[in-house]
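Omission of a single protein chain aside, the complex is shown with its protein chains in their original locations.
Labels A and B are assigned to the chains in the order they are written; within every chain, residues are numbered from 1.
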Amino acid sequence: MKREESEFAVIGGGLVGAAIAWGLARLGKQVAMLDEGDIAWRASRGNFALVWVQSKGLGMPAYAAWTRRSSDGWAAFADALGEETAIDVAFRRPGGFALCLSEAELEARAAAMHRLHNQPDMIPYPYEVVHRERLRALLPAIGPEVAGGIFSPLDGHCNSLRLLRALHAGLQRRGGKYLSEHVVDRIEQRQGMFALATSAGEVRAARVVLAAGNGNARLAPMVGLAAPVRPQRGQVIVTERVEPFLHHPMLSVRQTDEGTVMIGSSTEEVGFDDHVGAPVLAAMAARAIRIFPCLGRLNVVRTWAALRVMSPDGFPIYSQSMTHAGAFLATCHSGVTLAANHALVLPPMLEAGSLGTELAAFGGKRFDVSAHG
Amino acid sequence: MFRRTVESTAATISLVVDGNEVRARAGESLAAALLAEGLLSFRRSAVSGVPRGPWCLMGACFECLVTIDGARQRACMIRAVDGMHIETGEGRRRLLP
Partner (left out) sequence: MSSNRELGDPYELVVVGAGPAGLAAATAAAGLGINTVLLDEQSSLGGQIYRAIEETPLADPAVLGKSYGRGRLLVRSFVASGARHIPGASVWHVAEGQGGCLTVGLSVGSAAHMIEARRVILATGALERPFPIPGWTLPGVLAAGGAQTLLKSAAIVPAGYVVLAGTGPLLWLFAAQMLRAGGRITAFLDTASVENRRAALAHLPGFLASSYFREGLDLMRAVRRGAQVVRGVKALVAHGTERLSEVAFRRLGSTEERIPADILLLHQGVVPDLNLAAAAGCKLTWDERQLAFLPVTDRWGASSVEGIAIAGDGAGIMGSEAAAERGRLAALDAACRLGRITQSDRDRKAAPVAKALARATRGRAFLDALFRPTRAFRVPEGETIVCRCEEVTARQVRESAAFGCPGPNQLKAFLRAGMGPCQGRMCGLTVSALLAEARGVTMGEIGYFRLRPPVKPLTLSELAALPATPAAMEAVGR
């Protein structure tokens, strides 16, 4: 078996791993990105492609700020990626809505936004509660049950599949290596080098970044870290392509740049099971039609389910190892929204060998029960 | 081009295709009726807009999509029915008026 050696080994070829790897390669680092094969729990192939700000950070203002920073950096990130790869990831930031189907739902959502913004250390950002009458002027297709919604001009979306391809292409254009079918079995640190035993031979690197999604739970302890993440299933429905009719992304419905309509936003705790289930699809379809009745006659082209990478408090984990210097971990369920940070903000920290204070709140230690004793 | 090999044995019905009256035989598929009328292109690609027509005639390829009384359907899977309104030559559907 041949042996690979590089400055950085990034474990995980999904959106988180690929963004970090591309970012490192842009800094001139030699990077090897290790990935599983064609069949993998690949959350990046199943996500909803929102670059979403509103509603994030209740319970952790630092997360709201981190999200905002990525959202603000996304346009430059998309441009840079487009310049290098000629792939347009279709980033748009027209502002997004979370629509509510009753006054009670709207009040509850507005109250949550209020609480979010009243947290100490919260840096507020613009949002507004839009009631039905005004909403109808903005979104003429809404159904009679829509009571209103929350709008934030910071919300956007992109084509996340093209994003994944662009990051892979960009990495390799920068000389990074993509090692598929390299499932990591063991990580050891010897004489300042990490030796990764994989299904396709050994890979060595001076530093290692764990970005393997739900796989991080297994890998983290190998370098003295903890990533108590669990899979959370989300299902998505996609319709045939239609002429543009919806110009704003929403939490549960959005029209892609290609014309298809995506319907999503379910959460189920079912472990490592990514099958779709008709009852949940039915409930999603019913809700989407209540929001936009015109969707009812569209043909469903595909459905799928994918597994989110969920930490106990729902926030990302960024940590560096105290026992294995040079080992880092990044994991979150917002690989699209945070891609700009992962590509442009995180890599300089990794290069410097230390995560910045901005990320202090995201350590895996926060889940350590004994620490709170 | 396609042509009929037999004189009508089935009842003749009439369809409205893109606003024009078209004769068809009761019982045949809409795709057969349109092909027998000399139509080869049924729709436009929803990706590039180029013309497309039937390929498999058994419901697998989704090339023969037309709009029948407002719903997008595979013409090969629908029997022609007297008075049916059919729109051809469409690409992506328009959801808003």
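We take it that contacts are C-beta pairs under 8 Å (C-beta built on N, C-alpha and C of every residue); 3 or more make two chains touch, one makes a residue touch a chain.
No experiment lies behind these values; they were computed from the predicted model shown.
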Going by the whole complex, the chain not shown touches A, B
Quick one: which of A:G82, A:P153, A:G277 or A:G314 touches the chain that's been left out? A:G277
Sole contact to the chain not displayed, among B:V16, B:A71 or B:L96: B:A71
Which parts of chain A are in contact with the chain that was left out? 35, 37-39, 42, 44-45, 98, 161, 164-165, 168-169, 172, 178, 180-181, 237, 239-240, 251-252, 258, 263, 265-268, 275-289, 295-304
Tell me which stretches of chain B touch the chain missing from the display. 1-6, 9-10, 25, 27-29, 31-33, 35-36, 40-42, 45, 47-48, 50-63, 65, 71, 74, 76-77, 79
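Everything that follows uses one rule, which is that only the chains that are shown with their structure count from here on.
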How many angstrom lie between the centres of chain A and chain B, each centre taken as the mean Cα position? 43
Would you pull the chain B residues touching chain A in the complex into a rising list? 46-47, 70-72, 92-96
Tell me, which parts of chain A touch chain B in their complex? 140-141, 240-243, 245, 258-259, 294-295, 297-299
